[in-house]
Every structure is written in C-alpha cells, then in structure tokens.
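Only a single protein chain was left out; the remaining protein chains are all shown in position.
Letters A and B mark the chains in the order given here, with residues in each chain numbered from 1 onward.
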Amino acid sequence: MSPSPFARLRLARLLLAAGTTVRALAWGVVAALTLLLTAAAVDGIVALALETRHSLRFVSLGAGLATFAALMWRDRRVWTLRRVALWLEERDASLAYTLVTAVETGDDTFVRSAQESAWTRSARTGALSAPIVPLAATVVALIVLLLLPAGAVARIRSPRPGDSIRGIASRDAARSRLSPLVARIEPPAYTHNQSSSIDDPIEIRPIAGSIVTFTGQGSAPGVVAHVNAESLAANTRDDEWSIRLVAGAKPIAVRFTDRSFERLVVINSIPDAPPVVTLRSPARDSVLRTPTGTLALSADASDDFGLTSAMFEYIVSSGEGETFKFRSGVIAGKPITAPRATHASITAALPLDGLKLVPGDIVHIRAVARDGNNVSGPGVGTSETRALRVARTGEYDSLAVEAAAPTEEAKNVVSQRMLIMLAEALERRRPRLARDSVVGESRSIAADQKRLRRTVGDVVFMRLGGTQSAEEHTDEDSPARAKTMQDLLARADSATNRSTDPIDFQGGESPVIAVNKPLLEAYNAMWDAGTQLELGEPGTALPHMRRALAAIEKARQAERLYLRGRAPQVVIDIDKARLKGKDKGSSSTRPGGAFTAGDSAAHALESRFVRAIELTPRNASAAIDSLSLLRIDALADNPSFAATLIPAIDALRRGRGADATAALARARRSLAGPSISRDSIARWGGIP
Amino acid sequence: MRSLRRRLELGCRIGAFALLGWLIGTSLFPAPARLVETASTTNLGERLSSWTRTPTSVALHATLEAAPSSQAIAWLAALRHAGHSVSWSGSPAPAVVVAEPVVDPNGAVRVNVAAPANSRVTLADVAGAIDSARVGLLGVSFTVPLTVDSLVARVNQQSLAVAKPADVTPRAVFVVGDAGWEAKFVASALEERGWKVVTRFAVAPGVNVRAAEEPPLDTAHVAAIVAIDSSIEALGPVVRRFVEQGGGIVLAGSAAGARVVSPLAAGSVGPRARRNVAANDTIGLGTTGYFPVASVRDDAVALERRASGVAVAARRIGAGRVLQVGYDDSWRWRMAGGPGSEAAHRDWWSRVVSSVAYAPVTANTQSRTFDAPVASLFGKLGPPRPAPVSSRGTVDPRLMLALILLLLLVEWTSRRLRGLR
Partner (left out) sequence: MSAEFVFATAQYDSGDWDSAPLLPANIIDTIARYTEINVAPTGVIAALSDARMLRYPFLYLTGHLPVRFSDAERRNVRQFVERGGLLFIDDHNHDIDGVFHKTATEEIARTVAPLAELPNDHPLYSSFFKFDGPPTTSHELNGWGDNLVHKHLLAVQRRGRIAVLYSSKDYSSEWNYHPDSKRFLSVDNTRFAVNLVVYALTA
C-alpha cells in the first residue's frame, strides 16, 4: 500500500529540513573560518596579542554559531507542513493548491496520487541543492587555510605564550630581528616549577638560577645581548636566533642590539629565601633541678619552594670559670619526603639522661631547616635558641635570678674552711685520743688538703706554663714525682715573690704570675700544712692552713669578684689616674673620604633621574630606557625608590602623560625626600 | 490743507538737502573715532596677538584680577611703545618668588614666595607638582631637595616662574672638639650627607686625631667651622678673621663660652638645662638637655625657643654668620632616637651648617631666579586706570542715506498723489 499523501508530505518536509540544516551548518562553518582566516591574515601583518588571539577563537566560534542559528531561525518554517506544501505548490502548478487545501483541511482526498511522486523528487532536489554554495565556500576556505603558513594558523587556532615568533616570518631583511621576542624561563629543578614563556617581555622576574632563553625571528649573526660588560652572541636554529643566560641573584638589564635596533629587557630575579623556623617547644629558657627525663622538642618550618630537611641541634657546655668543655649533636626529626613540602612540623625527644648532664651544665637547643636550593645554597633557616641550665647544688634556681656558679676559689674557700674546722676539732680532741687515732685522722685531713692543693695547683700552673700540674699523673710517693713536685715548688718559690717589691718582668714572662701570687702562696701554705698533717700534728698545721685560707680569699678579691653572680662595682678614681700613664700617645690621621661613598651613590641616582626626566619630552623611548636602567641600579641601594619608578615607566609606555607626571613626582619624593614647606619665610636659612 | 501738504513737501525737500550737505561735510572733515578693546585675565593671552594687528587708534585695556605672566606684561609694554594706548585696571594680589641655591652637597633649592596672608601657594616644576602651603604671615618657604628645570609658583591665579639656580658646591667643614661622641657623630653625619669634613679632635695634651691635610682657615678652603666645645680656643684669633670674611661658624654646646669666640656668639652660655630622661623615653633633639643661649644680643635673632630658654640663636658678623646651638649631645638622638632618627640627625646638622656656610656669589646664581609680576606691571605700565570710554565721530552714513531717501520718497509720493509729476 503506498504511503498517504500526508506521509509523503512529511518525508518531503524531512528532506527539506535536512537540507536547510546542512546549509545553515555550512554557512556557520564558513563564517567561523572566514573570521579565523581574516585574523590570521591580520596577525601576519600586525602581530596580535595573545589575549586577542584567545578571544578571536571564541569570537569565531560564536560567529559560526550565530550564523547557524540565524539561518535556522530564518528557515524555521520548513518544519511546518503548510509551508512545505506551499513550496511544493510553487514547483508544481498542476497541484492547483490542492495540497495546501488538503493540509489545511486535513483531508488528503484533495490530492491525486499521481502527483505525489513528484514531491519527493522536488524535495530531494531542494535539499541537495541548498548547501551547495556554502559547502563550496567551505572548501575554498579550507584551501586558503591550507595555503597559509602552519605557524600563522596555529597562532590563531591554539594561541599560547611564546608563539609570537611563530607567525608569518617577514622577508624584509631590514626589519628588526628583536621584535617579536620571546623569553622562555626554565626555573631551577629543585623548585619543581614549570617552564613558562613570555611574549615581548619588558621585565621578567625569574627565580634566581633560572635559565632564560631569548628567541627571535631571523638569523643569529649580528644579534648580541649586552649584560653589564659582557656580550653574548646569538645562536641560530631553524630560522630563529636565541641567546641563553642564567638569572643571577642581582637584577640586570639586558640590552639587545641588532644593527641599529636596540631593545632593553630587565631581569629582576626573585631570590630564594631561606626557610623560616620557629621553635615551639621548649617555649622558653629554663633551669632544671635534675637533668632526667625526656625533653619534648617541636618546631615549625616553612619555605617558599620546598624543604629538604629539618632537625634539632644542641650544644652542651660543661664547666665554669675559665674551663669549659663542649659537646654538640643533632636530633633528626621525621624526614621530609614530599617534593614540594613548603611547610613542615618536626617533633623529637631529647633524652636528658643520655646527655650525662651534671649540675652547672647548659644545653642550647635550636631547630634548623634546609631547603633544596642547589644553585646558591642550600638555604639554612634557624630558630631562636633556648638555653636550659642544670641547677647547681644548693643554688637558688629561680628563673628570675641569673646566679652564677661558685668559682673555683669560692669552692676552695669553703673546702679550706672545712679542713680548718676539722683540724681544730681534732686538735681539741687530741688529749682524749690515742696517738694512732690522731695520726690516722690527721692523715685523712692531709689527704683532703692534698686534693685541695692539687686543685689550686692545677689553676696556678695552667697559667704559668700551660701544662697541668704533674701531680695528677704520677704516683704520689715516687721519687720522680717528688722531684717533679720539688721542681714545681722551686718554680713556684722563684715565681712567688714573698717580698713586697714588685716583680720586674723581663720581656716574655707572663704577667699573669703577679695576679696569681696569692694562689701560689696558698699552694705553698697548703703544702706546709699537708706536711704537718701527715706527721700527725694538726696543731702545727693550723697556722699554715689559715694562711692558705687568707691567700685564697685574696685571690678571689683579685680575680673574679663573683659572689653568687653579682659583679662588684669597681669605681675608678679618674682624677687620680688622669694622665698617670708612663707612655704617651701620638697624633694620628683620621681616615676620611670613604665615608661619603653612600651619599655619592644617592647623588648619582638623583643626577640620572633628573637627566631622564629632562629627556622625556624629547625622546620618550630613550627616557623609558634610562628610567628602566636607573631602576635596576637602584634596586640594591634604594628599593623603595626603584618601586616608585615602575608606575612611571608603565605610564610613559602607555602614553599617559598625566599619570607619568604624578608617578615621577612620587619617585622624586622617594629619592630625594620630600620638600620642606613653611608657612612663613625663614628668617635664617633653613633653621629650624 | 493744501498749504500744509505743500509745507510738508517743502520740509522733506529741505531736510533731505540738509542731511546731504551734512554727509558731504562730515566726509570732507571727519571727526575722530574713539574705539577701545578690552581683555580680562583669562583671555589676555589670546587677545594679545590680535591686539598686535589692531590700529594704534584703538585703545587697549586689560582688566586684571591676577598679574599676567612676564611675557604678557612685556608684550603690553611693547604695544605701548609701538604707539598704542595701553592701560590696565584691577587689583591683582602682589606676589614675589625668589629661588636661591641651598649651600648643600646635594644641591637643594630654597624658594621663598611673598604673597598676601592666607593665599594658597603651589610649587611645581617640569617633573610635576612639588608642594603647596598656605601663607601664614608674609609668605611661604619651600626647600626642595631635587628640582628639574624651571620652577613655577602659583599664587591664587597667578603663575610666577623662575629658573632653577645653579648648584653651589660647598667647601670643607672644619669640625673641632674634644674626642667624644658628639664630635664623632657630628662629623659622621655631615660626611654621610656629602659634606667634605676636616676634623681636629683633641685626645690628650699634644695629641690630636686630625685630617690628613688641614686646610688653611679661610673661605677659599673652608665654608664653615663647627665647634663642638671650648677646644676651639686652640684655633686662636684666625676664627674671627674667618667669620668676618664670610665664613660661618656653629658654636655647639658650651663652645660659645670660649674666649676666642664669645665676642662673636649670639649670646652667652647659660647653665645647662637638663631634663631627666626616663628609662622608656624616646630621645629626640634636646631631650637630654642643652646649654641655653643667655642674654641674646640685640643684633642676634632667636631661632628656637624651648621651655628653659633659647636653644638656637644666630648673628651676623661682617660678611659671615654665627649660629649658637645649645645642644651638646645630639648624638643620643641619632643613636637612641625613634625610627628615622639617624636620617633626621643627619639632615638637621646639614641644615645647621648650610645656614652658615660660605657660598661664593656668582652671576649664575642670580639670573632669572626671581619673579615679581605685579611690581613689573606697575613698573612697565604704570598704576591702574579706569577703562577708557569708547566713542564714534559720526553717525553711521548709511543711516543718513536711508533717511534722505525716505524724505525724498515722502515728498515725491505726496506730489504724485496730488497729480503732479
């Protein structure tokens, strides 16, 4: 059974709709391609900015869609049967409006079946012929597209930074090869940053240590980059020249020259800052009563690019007076494994028992972190240091009181006094004791006296000849030792002046001996006391012991005046001492000239600034270059002034005269300081 | 009726002939015309070029509420010289601007502007606006560290222009005193500021720390002496000669009490005013006391007063200047002052020395460095006068011709209506 007229009509409608849709689509494509091709052609003449090319893609797409939509809207009636019927009626007069009538009435008996076959043919023909023209136009556009240089199309089709040199290369040999210019920045590997490209740079801010490659169109010979006093020639590759350099720590201006053309690019490196470390625990200095337990350590570290390690360092200082010993160590925290860890918290525990601390020891603790800078570093950041002190026995261990440790002499005083008390007690009990007991106890006191004498001897003889007392290292009763002791005594005797005459030193003798005269006296007195005590005569030993005590007291007065950490006030009688010195000085020359270096540099900057401003009305481009170079030179010494030049340079480049004037006025104030204004005429120069 | 009509016709005829005769007469013997062209402050600049092409019979009058520029005044004077009648009226506010170089290693410029009280004065140069101030009494003063090309001061609606004066390169400053912090830091501050400093510091009897080459004490080599204390006595009477020749001397602390300089000082040295400084005080200039200038001389001027007396006073001796500064420990301000105290100390001492330093006067420092437009206006064009009244010698001849034709037409029409030819 053949399809009804309405069915055939619907088929015709479908065919016509397909045709119009294809036509609209084709015209949309043509519109988009035309825009793209026009943009590529324009870009070949005048290099379009990256943002413009980005937006052109969307504009082209939008234009294509708009064209498609507009045509579909215009031909929307193809979807109505009545319109299709009218269209068929226009092509077949024999229908005599029966088809339209049938559509309007819904009665297909109006239509003779002999006519139906012609509809489909007409509709097919119409559908096929509709898109012919736009498809032909599309083909033409595609041909043109293929004829254009790949680079030119790519710049429009997929614009990206650094493609400014990929446009249509100019065949004009006289043209400057410095424009367009692309800078490719490859940061140091440890930063884990991506490489980037900048088209037509004026200033670039790479990380210090980055490799910067400048590329332009054309051959290399004749293209040179001048950096300070150095000149770098370009290399050629694929009809492009390139120059490579490494961004140092200091800002530089790179001046490119190509015959009579010049171009300036500023490289203002970003330095890699060292890590910032904060010690959280221990939170403050403290004094420990007993050095046991475990000390919890924690710290935070941060870095701009990435940390590689963080740890705690400690130094243990043991000793007092002039004698100290030091031990140091490292406590590692949890290792930092993440490649770009810019923050880290480290914790550790410091077992105090393991440090074998004794009263008086001081432990200094700090946290240290390192970054991955393998160009100029690594950068090391350290925290504040905490000091933990182990309290001495009997010491007032308050955080508010910085009590100094008792000195050697102070300890000796205490010990000598105790020995005297023991000897006096023995002497009092002597009538009631057996001789053996007296001798035994007396020798016991003698042994203590000997130990004390050795301590004093260690101090005295270190200062004399730098060698420790031989007593410690040889057997007590050996003749060699005795000989050594006798020698020592002889030295001590000869060095100790028991008269009141001042010692007259020849050149080379240490004047320290004079200071330790009391200690030498104490040493000798102890020696005499020890001899008597060994013989079991405490009563005879007592005067020597008291003499030793007095000598030690005198030594404390002469050397360290510490009494529980407070230094005594020694007030000099200035009038009495005035000009009593034996020697006379001589006049000298005060160095000068170098002291003005700093201000000369500022003055030089001012002169250059003035010259650059004077250049502005005559040659804005030269003024911009002068200000750019001035900014580079000012970055180190006057960064605030350098910062004020940026808006001025920018305004001059954009041709905004009023903005440039205001910015230059601010720069002037920053450089030379503000003017001083008064609401009256100064009577006397600039005072007040 | 008929006679009345005839009389009317006769009257028209006579009137027409009379007017014709008057026309002929005035064309043979014309009365002088008197035209006046005027301009105001706002459009004077534009009118000057057209006035130049105006015949000298036209009087030119400017109504000025603000003094015009020097060029405009000179142009008006030239027009008068060329034969024009030029006059002006109005009450422009008088103002004068003077620019002089500051004796400073960095080459600053001082601009003094005299203007009526409460006027707003703005200063600018080629590089843009510099500063502005309102006149308190007689004028305002600007000290500008860095100027580019010429300077323009705007007072109300007037613009006063001056050339940038040439920099003056100062000579050395001689700092003399006992070795101490004040001497050291005064010398340091001046050196850091760019001054060439020569020192003589006494350390012990016969022992000094001095410059490698001590220049002769005259204005060809030394611009100023800074005496930190009474050790200036050692220089002797050459000090007075130096000052009288034009050199400057700063007497700091108790230096004014030294015999060799006390006759030059602005006053005597009073007992030291000492302020108790609390532990947490921020130290500024004078915080820790000073030697007041007592018995200020009649020809001296007190420049700075404090609660305990005059701290700074100045005096002229011959061609030179003497500044007595009571502060003897400004170094505390530099070292222990608030933020910026180091720079402030440096600048202050530089200003002190600048105010007395000898500077040779050259022609370059005086040319085109002042502008007084109102005075110039009076000088070139005389005092203000009322605007002249414009007048014409004859009635417009076209009007006369029209009247003649009207009278003849009336007469002819009346005769025709009577049937006559």
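A few remarks follow.
Assume a contact is a pair of C-beta atoms (placed from the backbone, for glycine too) under 8 Å apart; a residue touches a chain by one contact, two chains touch by 3 or more.
Since the structure is predicted, the reported quantities are computational estimates derived from the model, not experimental observations.
From the set B:84, B:334 or B:351, the residue in touch with the chain omitted from the display is B:334, counting the whole complex. When the full complex is taken into account, the listed residue touching the unshown chain is B:192, out of B:9, B:192, B:304 or B:371. With the whole complex as reference, residues 177-185, 188, 192, 199, 201-205, 207, 209, 228-230, 254, 279, 283, 328-329, 331-332, 334-336, 341-342 of chain B touch the missing chain. By the touch rule set out above, chain A reaches the unshown chain at residues 285, 315, 317, 319, 322, 324, 326, 328, 362, 364, 366, 384-385, 387, 404, 462-463, 466-467, 502-506, 510-512, 514-515, 558-562, 565, 567-574, 577-586, 588-591, 593-595, 597-598.
Definition applied: only the chains that are shown with their structure count from here on.
With centres defined as mean CA coordinates, chain B is found 53 Å away from chain A.
The touching residues of chain A, counted against chain B in their complex, run 579, 584-590, 592, 595-596, 598-600, 602-603, 606, 609-610, 613-614, 617, 661-662, 664-665, 668, 671-688. Every residue of chain B that touches chain A in the complex is listed here, in rising order: 102, 105-106, 110, 112, 114, 123, 126-146, 148-149, 188, 191-199, 201, 203-212, 301, 303-304, 312, 314, 323, 347, 351-352, 354-356.
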